[in-house]
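Here it is: the structure, laid out below.
A single protein chain has been omitted from the complex, and every remaining protein chain is retained in its original position.
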Amino acid sequence: MFAAHPLPGREADQVDGLSIDRLSAWFGRHKVVEDMRLRAPSRKVTALIGPSGCGKSTVLRCVNRMHELVPGARVQGGVHFGGVDVYAPDLDAGSVRSEIGMVFQRPNPFPTKSIYENAIIGVRIARTTPRGRLMEIAETALSRAQLWDEVKDRLHKPAVSLSGGQQQRLCIARAIAVDPSLLLMDEPCSALDPIATFKIEELIRAIADRYTVVIVTHNMHQATRVSDYTGFMTIENAGDPGRLVEFGATTQIFGAPVNPATEAYVSGRVG
Amino acid sequence: MSPASAGGIAAIERHPLPIALRGERRRLGDSVFGAAVALTGGVVLLVLAAMVVFLVLQGLPAMRHYGFFSSITSQRWAPSEASATLSTPNPYGIVQFIYGTVLTSLIGMVIAVPLAVGAALVITDVAPRRLRRPLSSLVDLLAAVPSVVYGFWGLFALIPAIRPVVDFITSTLGTVPVIGVPFGGPFFGVSYFTAGLVLAIMILPIIAAVCREVFRSTPRNEKEAAVALGATRWEMIRIAVLPRARSGIVGASLIGLGRAVGETIAVTMVIGNAVLHINPSIFDQGATMSSVIANEFTEATEPFHLESLFVVGFWLLIVALVVNMLARVVVRRGVSL
Amino acid sequence: MGDRSTGRSWFSVMLPAIPVLAVGLSACGSGAGSSGVPSATPSPLCAGVNTPPGHTNGVASVSGGASSLSGAGGTFVAPMMSIWSAAYNTSDHVQVAYQSVGSGAGIAQVQAATVDFGESDAFMTDSDIAKAKGPVVQTPLVQAPVVVAYNLPEITSGLHFDGETVGKIFAGQITTWNDPAIKKLNPNVNVPNLPIAVVHRSDGSGTTFIFSDFLTKESPTWVSALGGKDKSVGKTIAWPVGIGGKGNEGVSAAVGQNSGGIGYLELSYAVAQNLTYADVKNKAGSFIQPCVKTAANATAGITDYPPDLRIDVVDVSTDADAYPITGLTWALVYQKQTDAAKAAALVNFFNYVLTKGQDVAATADYTPLGADLQKLCVGQLRKITLNGTPVAA
Partner (left out) sequence: MTDVALPAARFRQRPALRRRRTKNAVMTALLLVAVALALGALAWVLVYVGIRGFSVISPSFLTHNPPGNPAAPGGGFFNGIAGSLIVVGIATGIAVPLGVGAAIYVVEYGRGRLRGAIRFFNDVLIGIPTIVTGAFVYAVWVTRFGFSGFAGSIALAVVMLPLVARTTEEMLRLVPTELREGSLALGATRSQTVLRICLPTALPGIITGGMLAVARAMGETAPLLLTVLGNDLFTQLNPLHRMETLSLQIFSNAVTGYEQAQARGWAGALTLIAIVLILTAVARFFGRRVQVENV
């Protein structure tokens, strides 16, 4: 079925992973992604790389059904996570999104809320947790986001008082506080300086033992540093939809790419 | 209003550019033009200052005669007694007008603010995109209907429509001792409540317009952050839109309040014009600062009557100035109306 | 939100309009002021034709008059003034712009000299004149009754009222229609158990002056409720209760709109709007229906007019057929005119009002001046001077 993109070995927990089948996406009449197929294994980091405008972010936003929020946007094909059809008609987009966390390009904590409130906001709206446990959850999430030590003494200060890198880690904490199974990251370091970037990368590696992570990046070094698997997307001509060209273990994609386009891109000759 | 162009020429000249030499005549024309526009700019300040000065000057005889604060410590407005009781307590107390203004504005705000905020949210975040512009234009249209038309409509359409409801309230809640007092009957149509209701409709579009601009300025990435956490639309509004807009909503409400405080003709037509004292029920007749001026101004022949109306005008101006200055400070800039 | 739910909201948008249409249509049908049948079967006193007095003793027309005059004053005389103004414009091509703003405003405008003439149902007192820019000639123009109109759907004939009862109502001491005091005066009428909606003027008013003058003379309760005779009569009153309506129009509108409403207004307003009004007890003890004739009776016996014609005719007649709340209304003109054209136009217009104008008064439910008074009024016109010389020949 996925002959074009040979998959890594079939571990037992493979069923928990993300699988995207024949996914196409449009903005109005403009097709931005075509015939995307991909499997991101459970509790591994999968990177999507490719030149800008190739539809990486759109693929990500199709996974947690954020794409459909854009007026005129349309999706075709299937997205399954843990064997569940994300687009099943009886499934609420909101519950999909609370199961699939997302971290954005720019840190976007809620500016009127404190660090603590930002960390637990997802839990609060989900109303799954008694109030008494909120602090415990905040601590766990902030610790996993490797932020706890830096903020534990000023939890009730505004989130915007943090530095950019800290804010992004707070956003990661916010996303994992609701205990998702899959974490989508859309170029999470593109607005950060190298030191902050390094901390985030470290963090991604650290949480990969619990969460399935899909990260979009245009930084190939980042992909090699954090990911287990890599998919390369590109567009052939301006105006064409983006396609997945090659998918495989990160070491394979960067060490021995099969497709010439991938080879050209990862060796820095294009893009 | 892109920040890049915010400064105009003055901003450009603060960063001097190589400018070609100019002729004397052109320079003269230039400075004349500059002086002229500076003068017109000054007119704005002049008008406002002149308003305060003239209202004070006109009201001064009454203020002097009765004492500066006497009018705002008494609630007896009886021009007919002015000549008879010059030495006895002040017949030009205006507390009941301040009360009327505050009460009607309050009723208006209580009704209009939630509706305006709701309408603005629908326009920015709930309605299908292609309906947002028409919806917003329609709500704006409410502000285009002249005050006198609202008053006329209030008198003939609104009063008969609310009469059964109010009669029900006065005959149930209104009969309860103590807490029923503000809802007591009988209801004769014109009342504080009717005026407040008309005010609500009149200030709703103003508050909605300001709120709309405020909500619209919510950064997209904050809304997405909420949605990505699985928030429903209402949760997204509550988390991402409303907290950020809090001061904007307060400012919008203050602008609406400023308008409600000063609204005259529509209120005059439906409030009942009872000037003597504060009536305890919201369904009773009353008067506001602006309505008493509209009613009595051109015929104030009794001693100190006209002067006292200027005193009312002065306090109305002060209230309006304070409310509007607060509003502008809170909203800061960027929203017209 | 899908399109479907938006469709629902559009539907709900139109919902509120539906009851409104019904309200609108029914309001169109019945109108505000009507309470069905007009007042009573006319009392015999009021039956028959009103004969025009045919006054012909005016001054000679002065040439060189201005083509327009600006006046302001009582709403009491406004319907009459519109008719005079329109007729005079047709015959003499002079526009008399009369703004019915209330008698208080009429006096205020004269004092401020913002109009060519003022008008008031309460003459200018010495202290009023002291605030004016010179001596003022005042002349009565017409007389009329102030009626006590009410809106009680089932009652279409004139209730009987005496001054004390009316005073108690307007002082807020009688608050329901089936009060014993009202029942006692109307033993055969089934007065409903409705709250009384008192309607009074919100502006300074000569009608208020005439009405409060009557109450002050007839109702001790009224006087004590208002705190003394110096406070119980005037163009403005510190009303203890009620709805304020602007002008006679506003009072009639408010009475018409409120079941249970009661207000005082000039007769022609009540007639034009089909409002029911009361028969009021006069000094002789009879309950008299207000009309052109009973109002004429109210001044018929007066012979000793003061030279400046400032006389209070309210509730003075002892005639058994006189309607007690009858008042005069005055024109207010500066004696010393400075503009020849305006002066001529003023004299010509008021000369018309006092002669031919009197003949049309009864058609508008106003009572023409009696012959004695009318002569004195024409005499007042002769007092108007231009740079020291009388304008009228």
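So that you can tell them apart, the chains are marked A, B and C in the order they are listed, and the count of residues begins at 1 in each.
Here, a contact is a pair of C-beta atoms (placed from the backbone, for glycine too) under 8 Å apart; a residue touches a chain by one contact, two chains touch by 3 or more.
No experiment lies behind these values; they were computed from the predicted model shown.
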What are the shown chains that the omitted chain is in contact with? A, B, C
Among B:Ala36, B:Val110 or B:Val181, choose the residue that contacts the chain missing from this document, as touch is defined above. B:Ala36
Of C:Val77, C:Ile196, C:Ile210 or C:Val255, the residue that touches the missing chain is C:Val255
Out of B:Arg27, B:Arg64, B:Arg130 or B:Arg220, which is the one that touches the chain we can't see? B:Arg27
Which of B:Val110, B:Leu141 or B:Val176 contacts the chain that the document leaves out: B:Leu141
On subunit A, the omitted chain is touched by residues 16, 43, 81-84, 91-92, 94-96, 98-99, 125-128, 137, 140, 179, 181-182, 210
When the complex is taken as a whole, what residues of subunit B touch the one chain not shown? 1-2, 4-13, 17-20, 22, 26-27, 29-30, 33-34, 36-45, 47-48, 50-51, 54-55, 57-58, 114-119, 121-123, 126-127, 135, 137-139, 141-142, 144-153, 155-157, 201, 204-205, 208, 230, 232-235, 237, 255, 258-259, 261-265, 269, 290, 293-294, 297-298, 309-310, 313, 316-317, 320-321, 323-325, 327-328, 333, 336-337
What residue numbers in subunit C mark contact with the hidden partner chain? 1, 5, 8-9, 12-17, 20-21, 23-25, 27-28, 31-34, 68, 70, 72, 78-79, 82-83, 85-87, 89, 95, 97-101, 109, 112-115, 245-247, 249-253, 255-256, 269, 272-273, 275, 364
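The rule is short, and it goes like this: only the chains that are shown with their structure count from here on.
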Sorted by contact pairs, first entry is B-C
Work out per-chain C-alpha centres and flag the one nearest the whole-protein C-alpha centre. B
Approximately how many whole Å separate the CA-defined centres of subunit B and subunit C? 37
Intercentroid distance (Cα basis), subunit C paired with subunit A, Å: 83
If you average the Cα atoms of subunit A and of subunit B to get two centres, how far apart are those centres in Å? 49
Give the residues of subunit B that touch two or more other chains, as numbers and ranges in rising order. none
In the complex formed with subunit B, which residues of subunit A make contact? 64, 66, 69, 71, 94-99, 101-102, 104, 106, 108-113, 121-122, 125-126, 171, 174-175, 178
Which stretch or stretches of subunit B touch subunit C in the complex? 76-81, 83-84, 91, 126-128, 131, 155-157, 159-161, 185-186, 188-190, 233, 268, 272-276, 285, 287, 295-296, 298-302, 306
Mind pulling up the subunit C residues that touch subunit B in the complex? 1-3, 6, 19-20, 23-24, 27, 32, 101-109, 111, 127-128, 131, 195, 197, 202-204, 227-228, 230-231, 234-246, 254, 257-258, 260-261
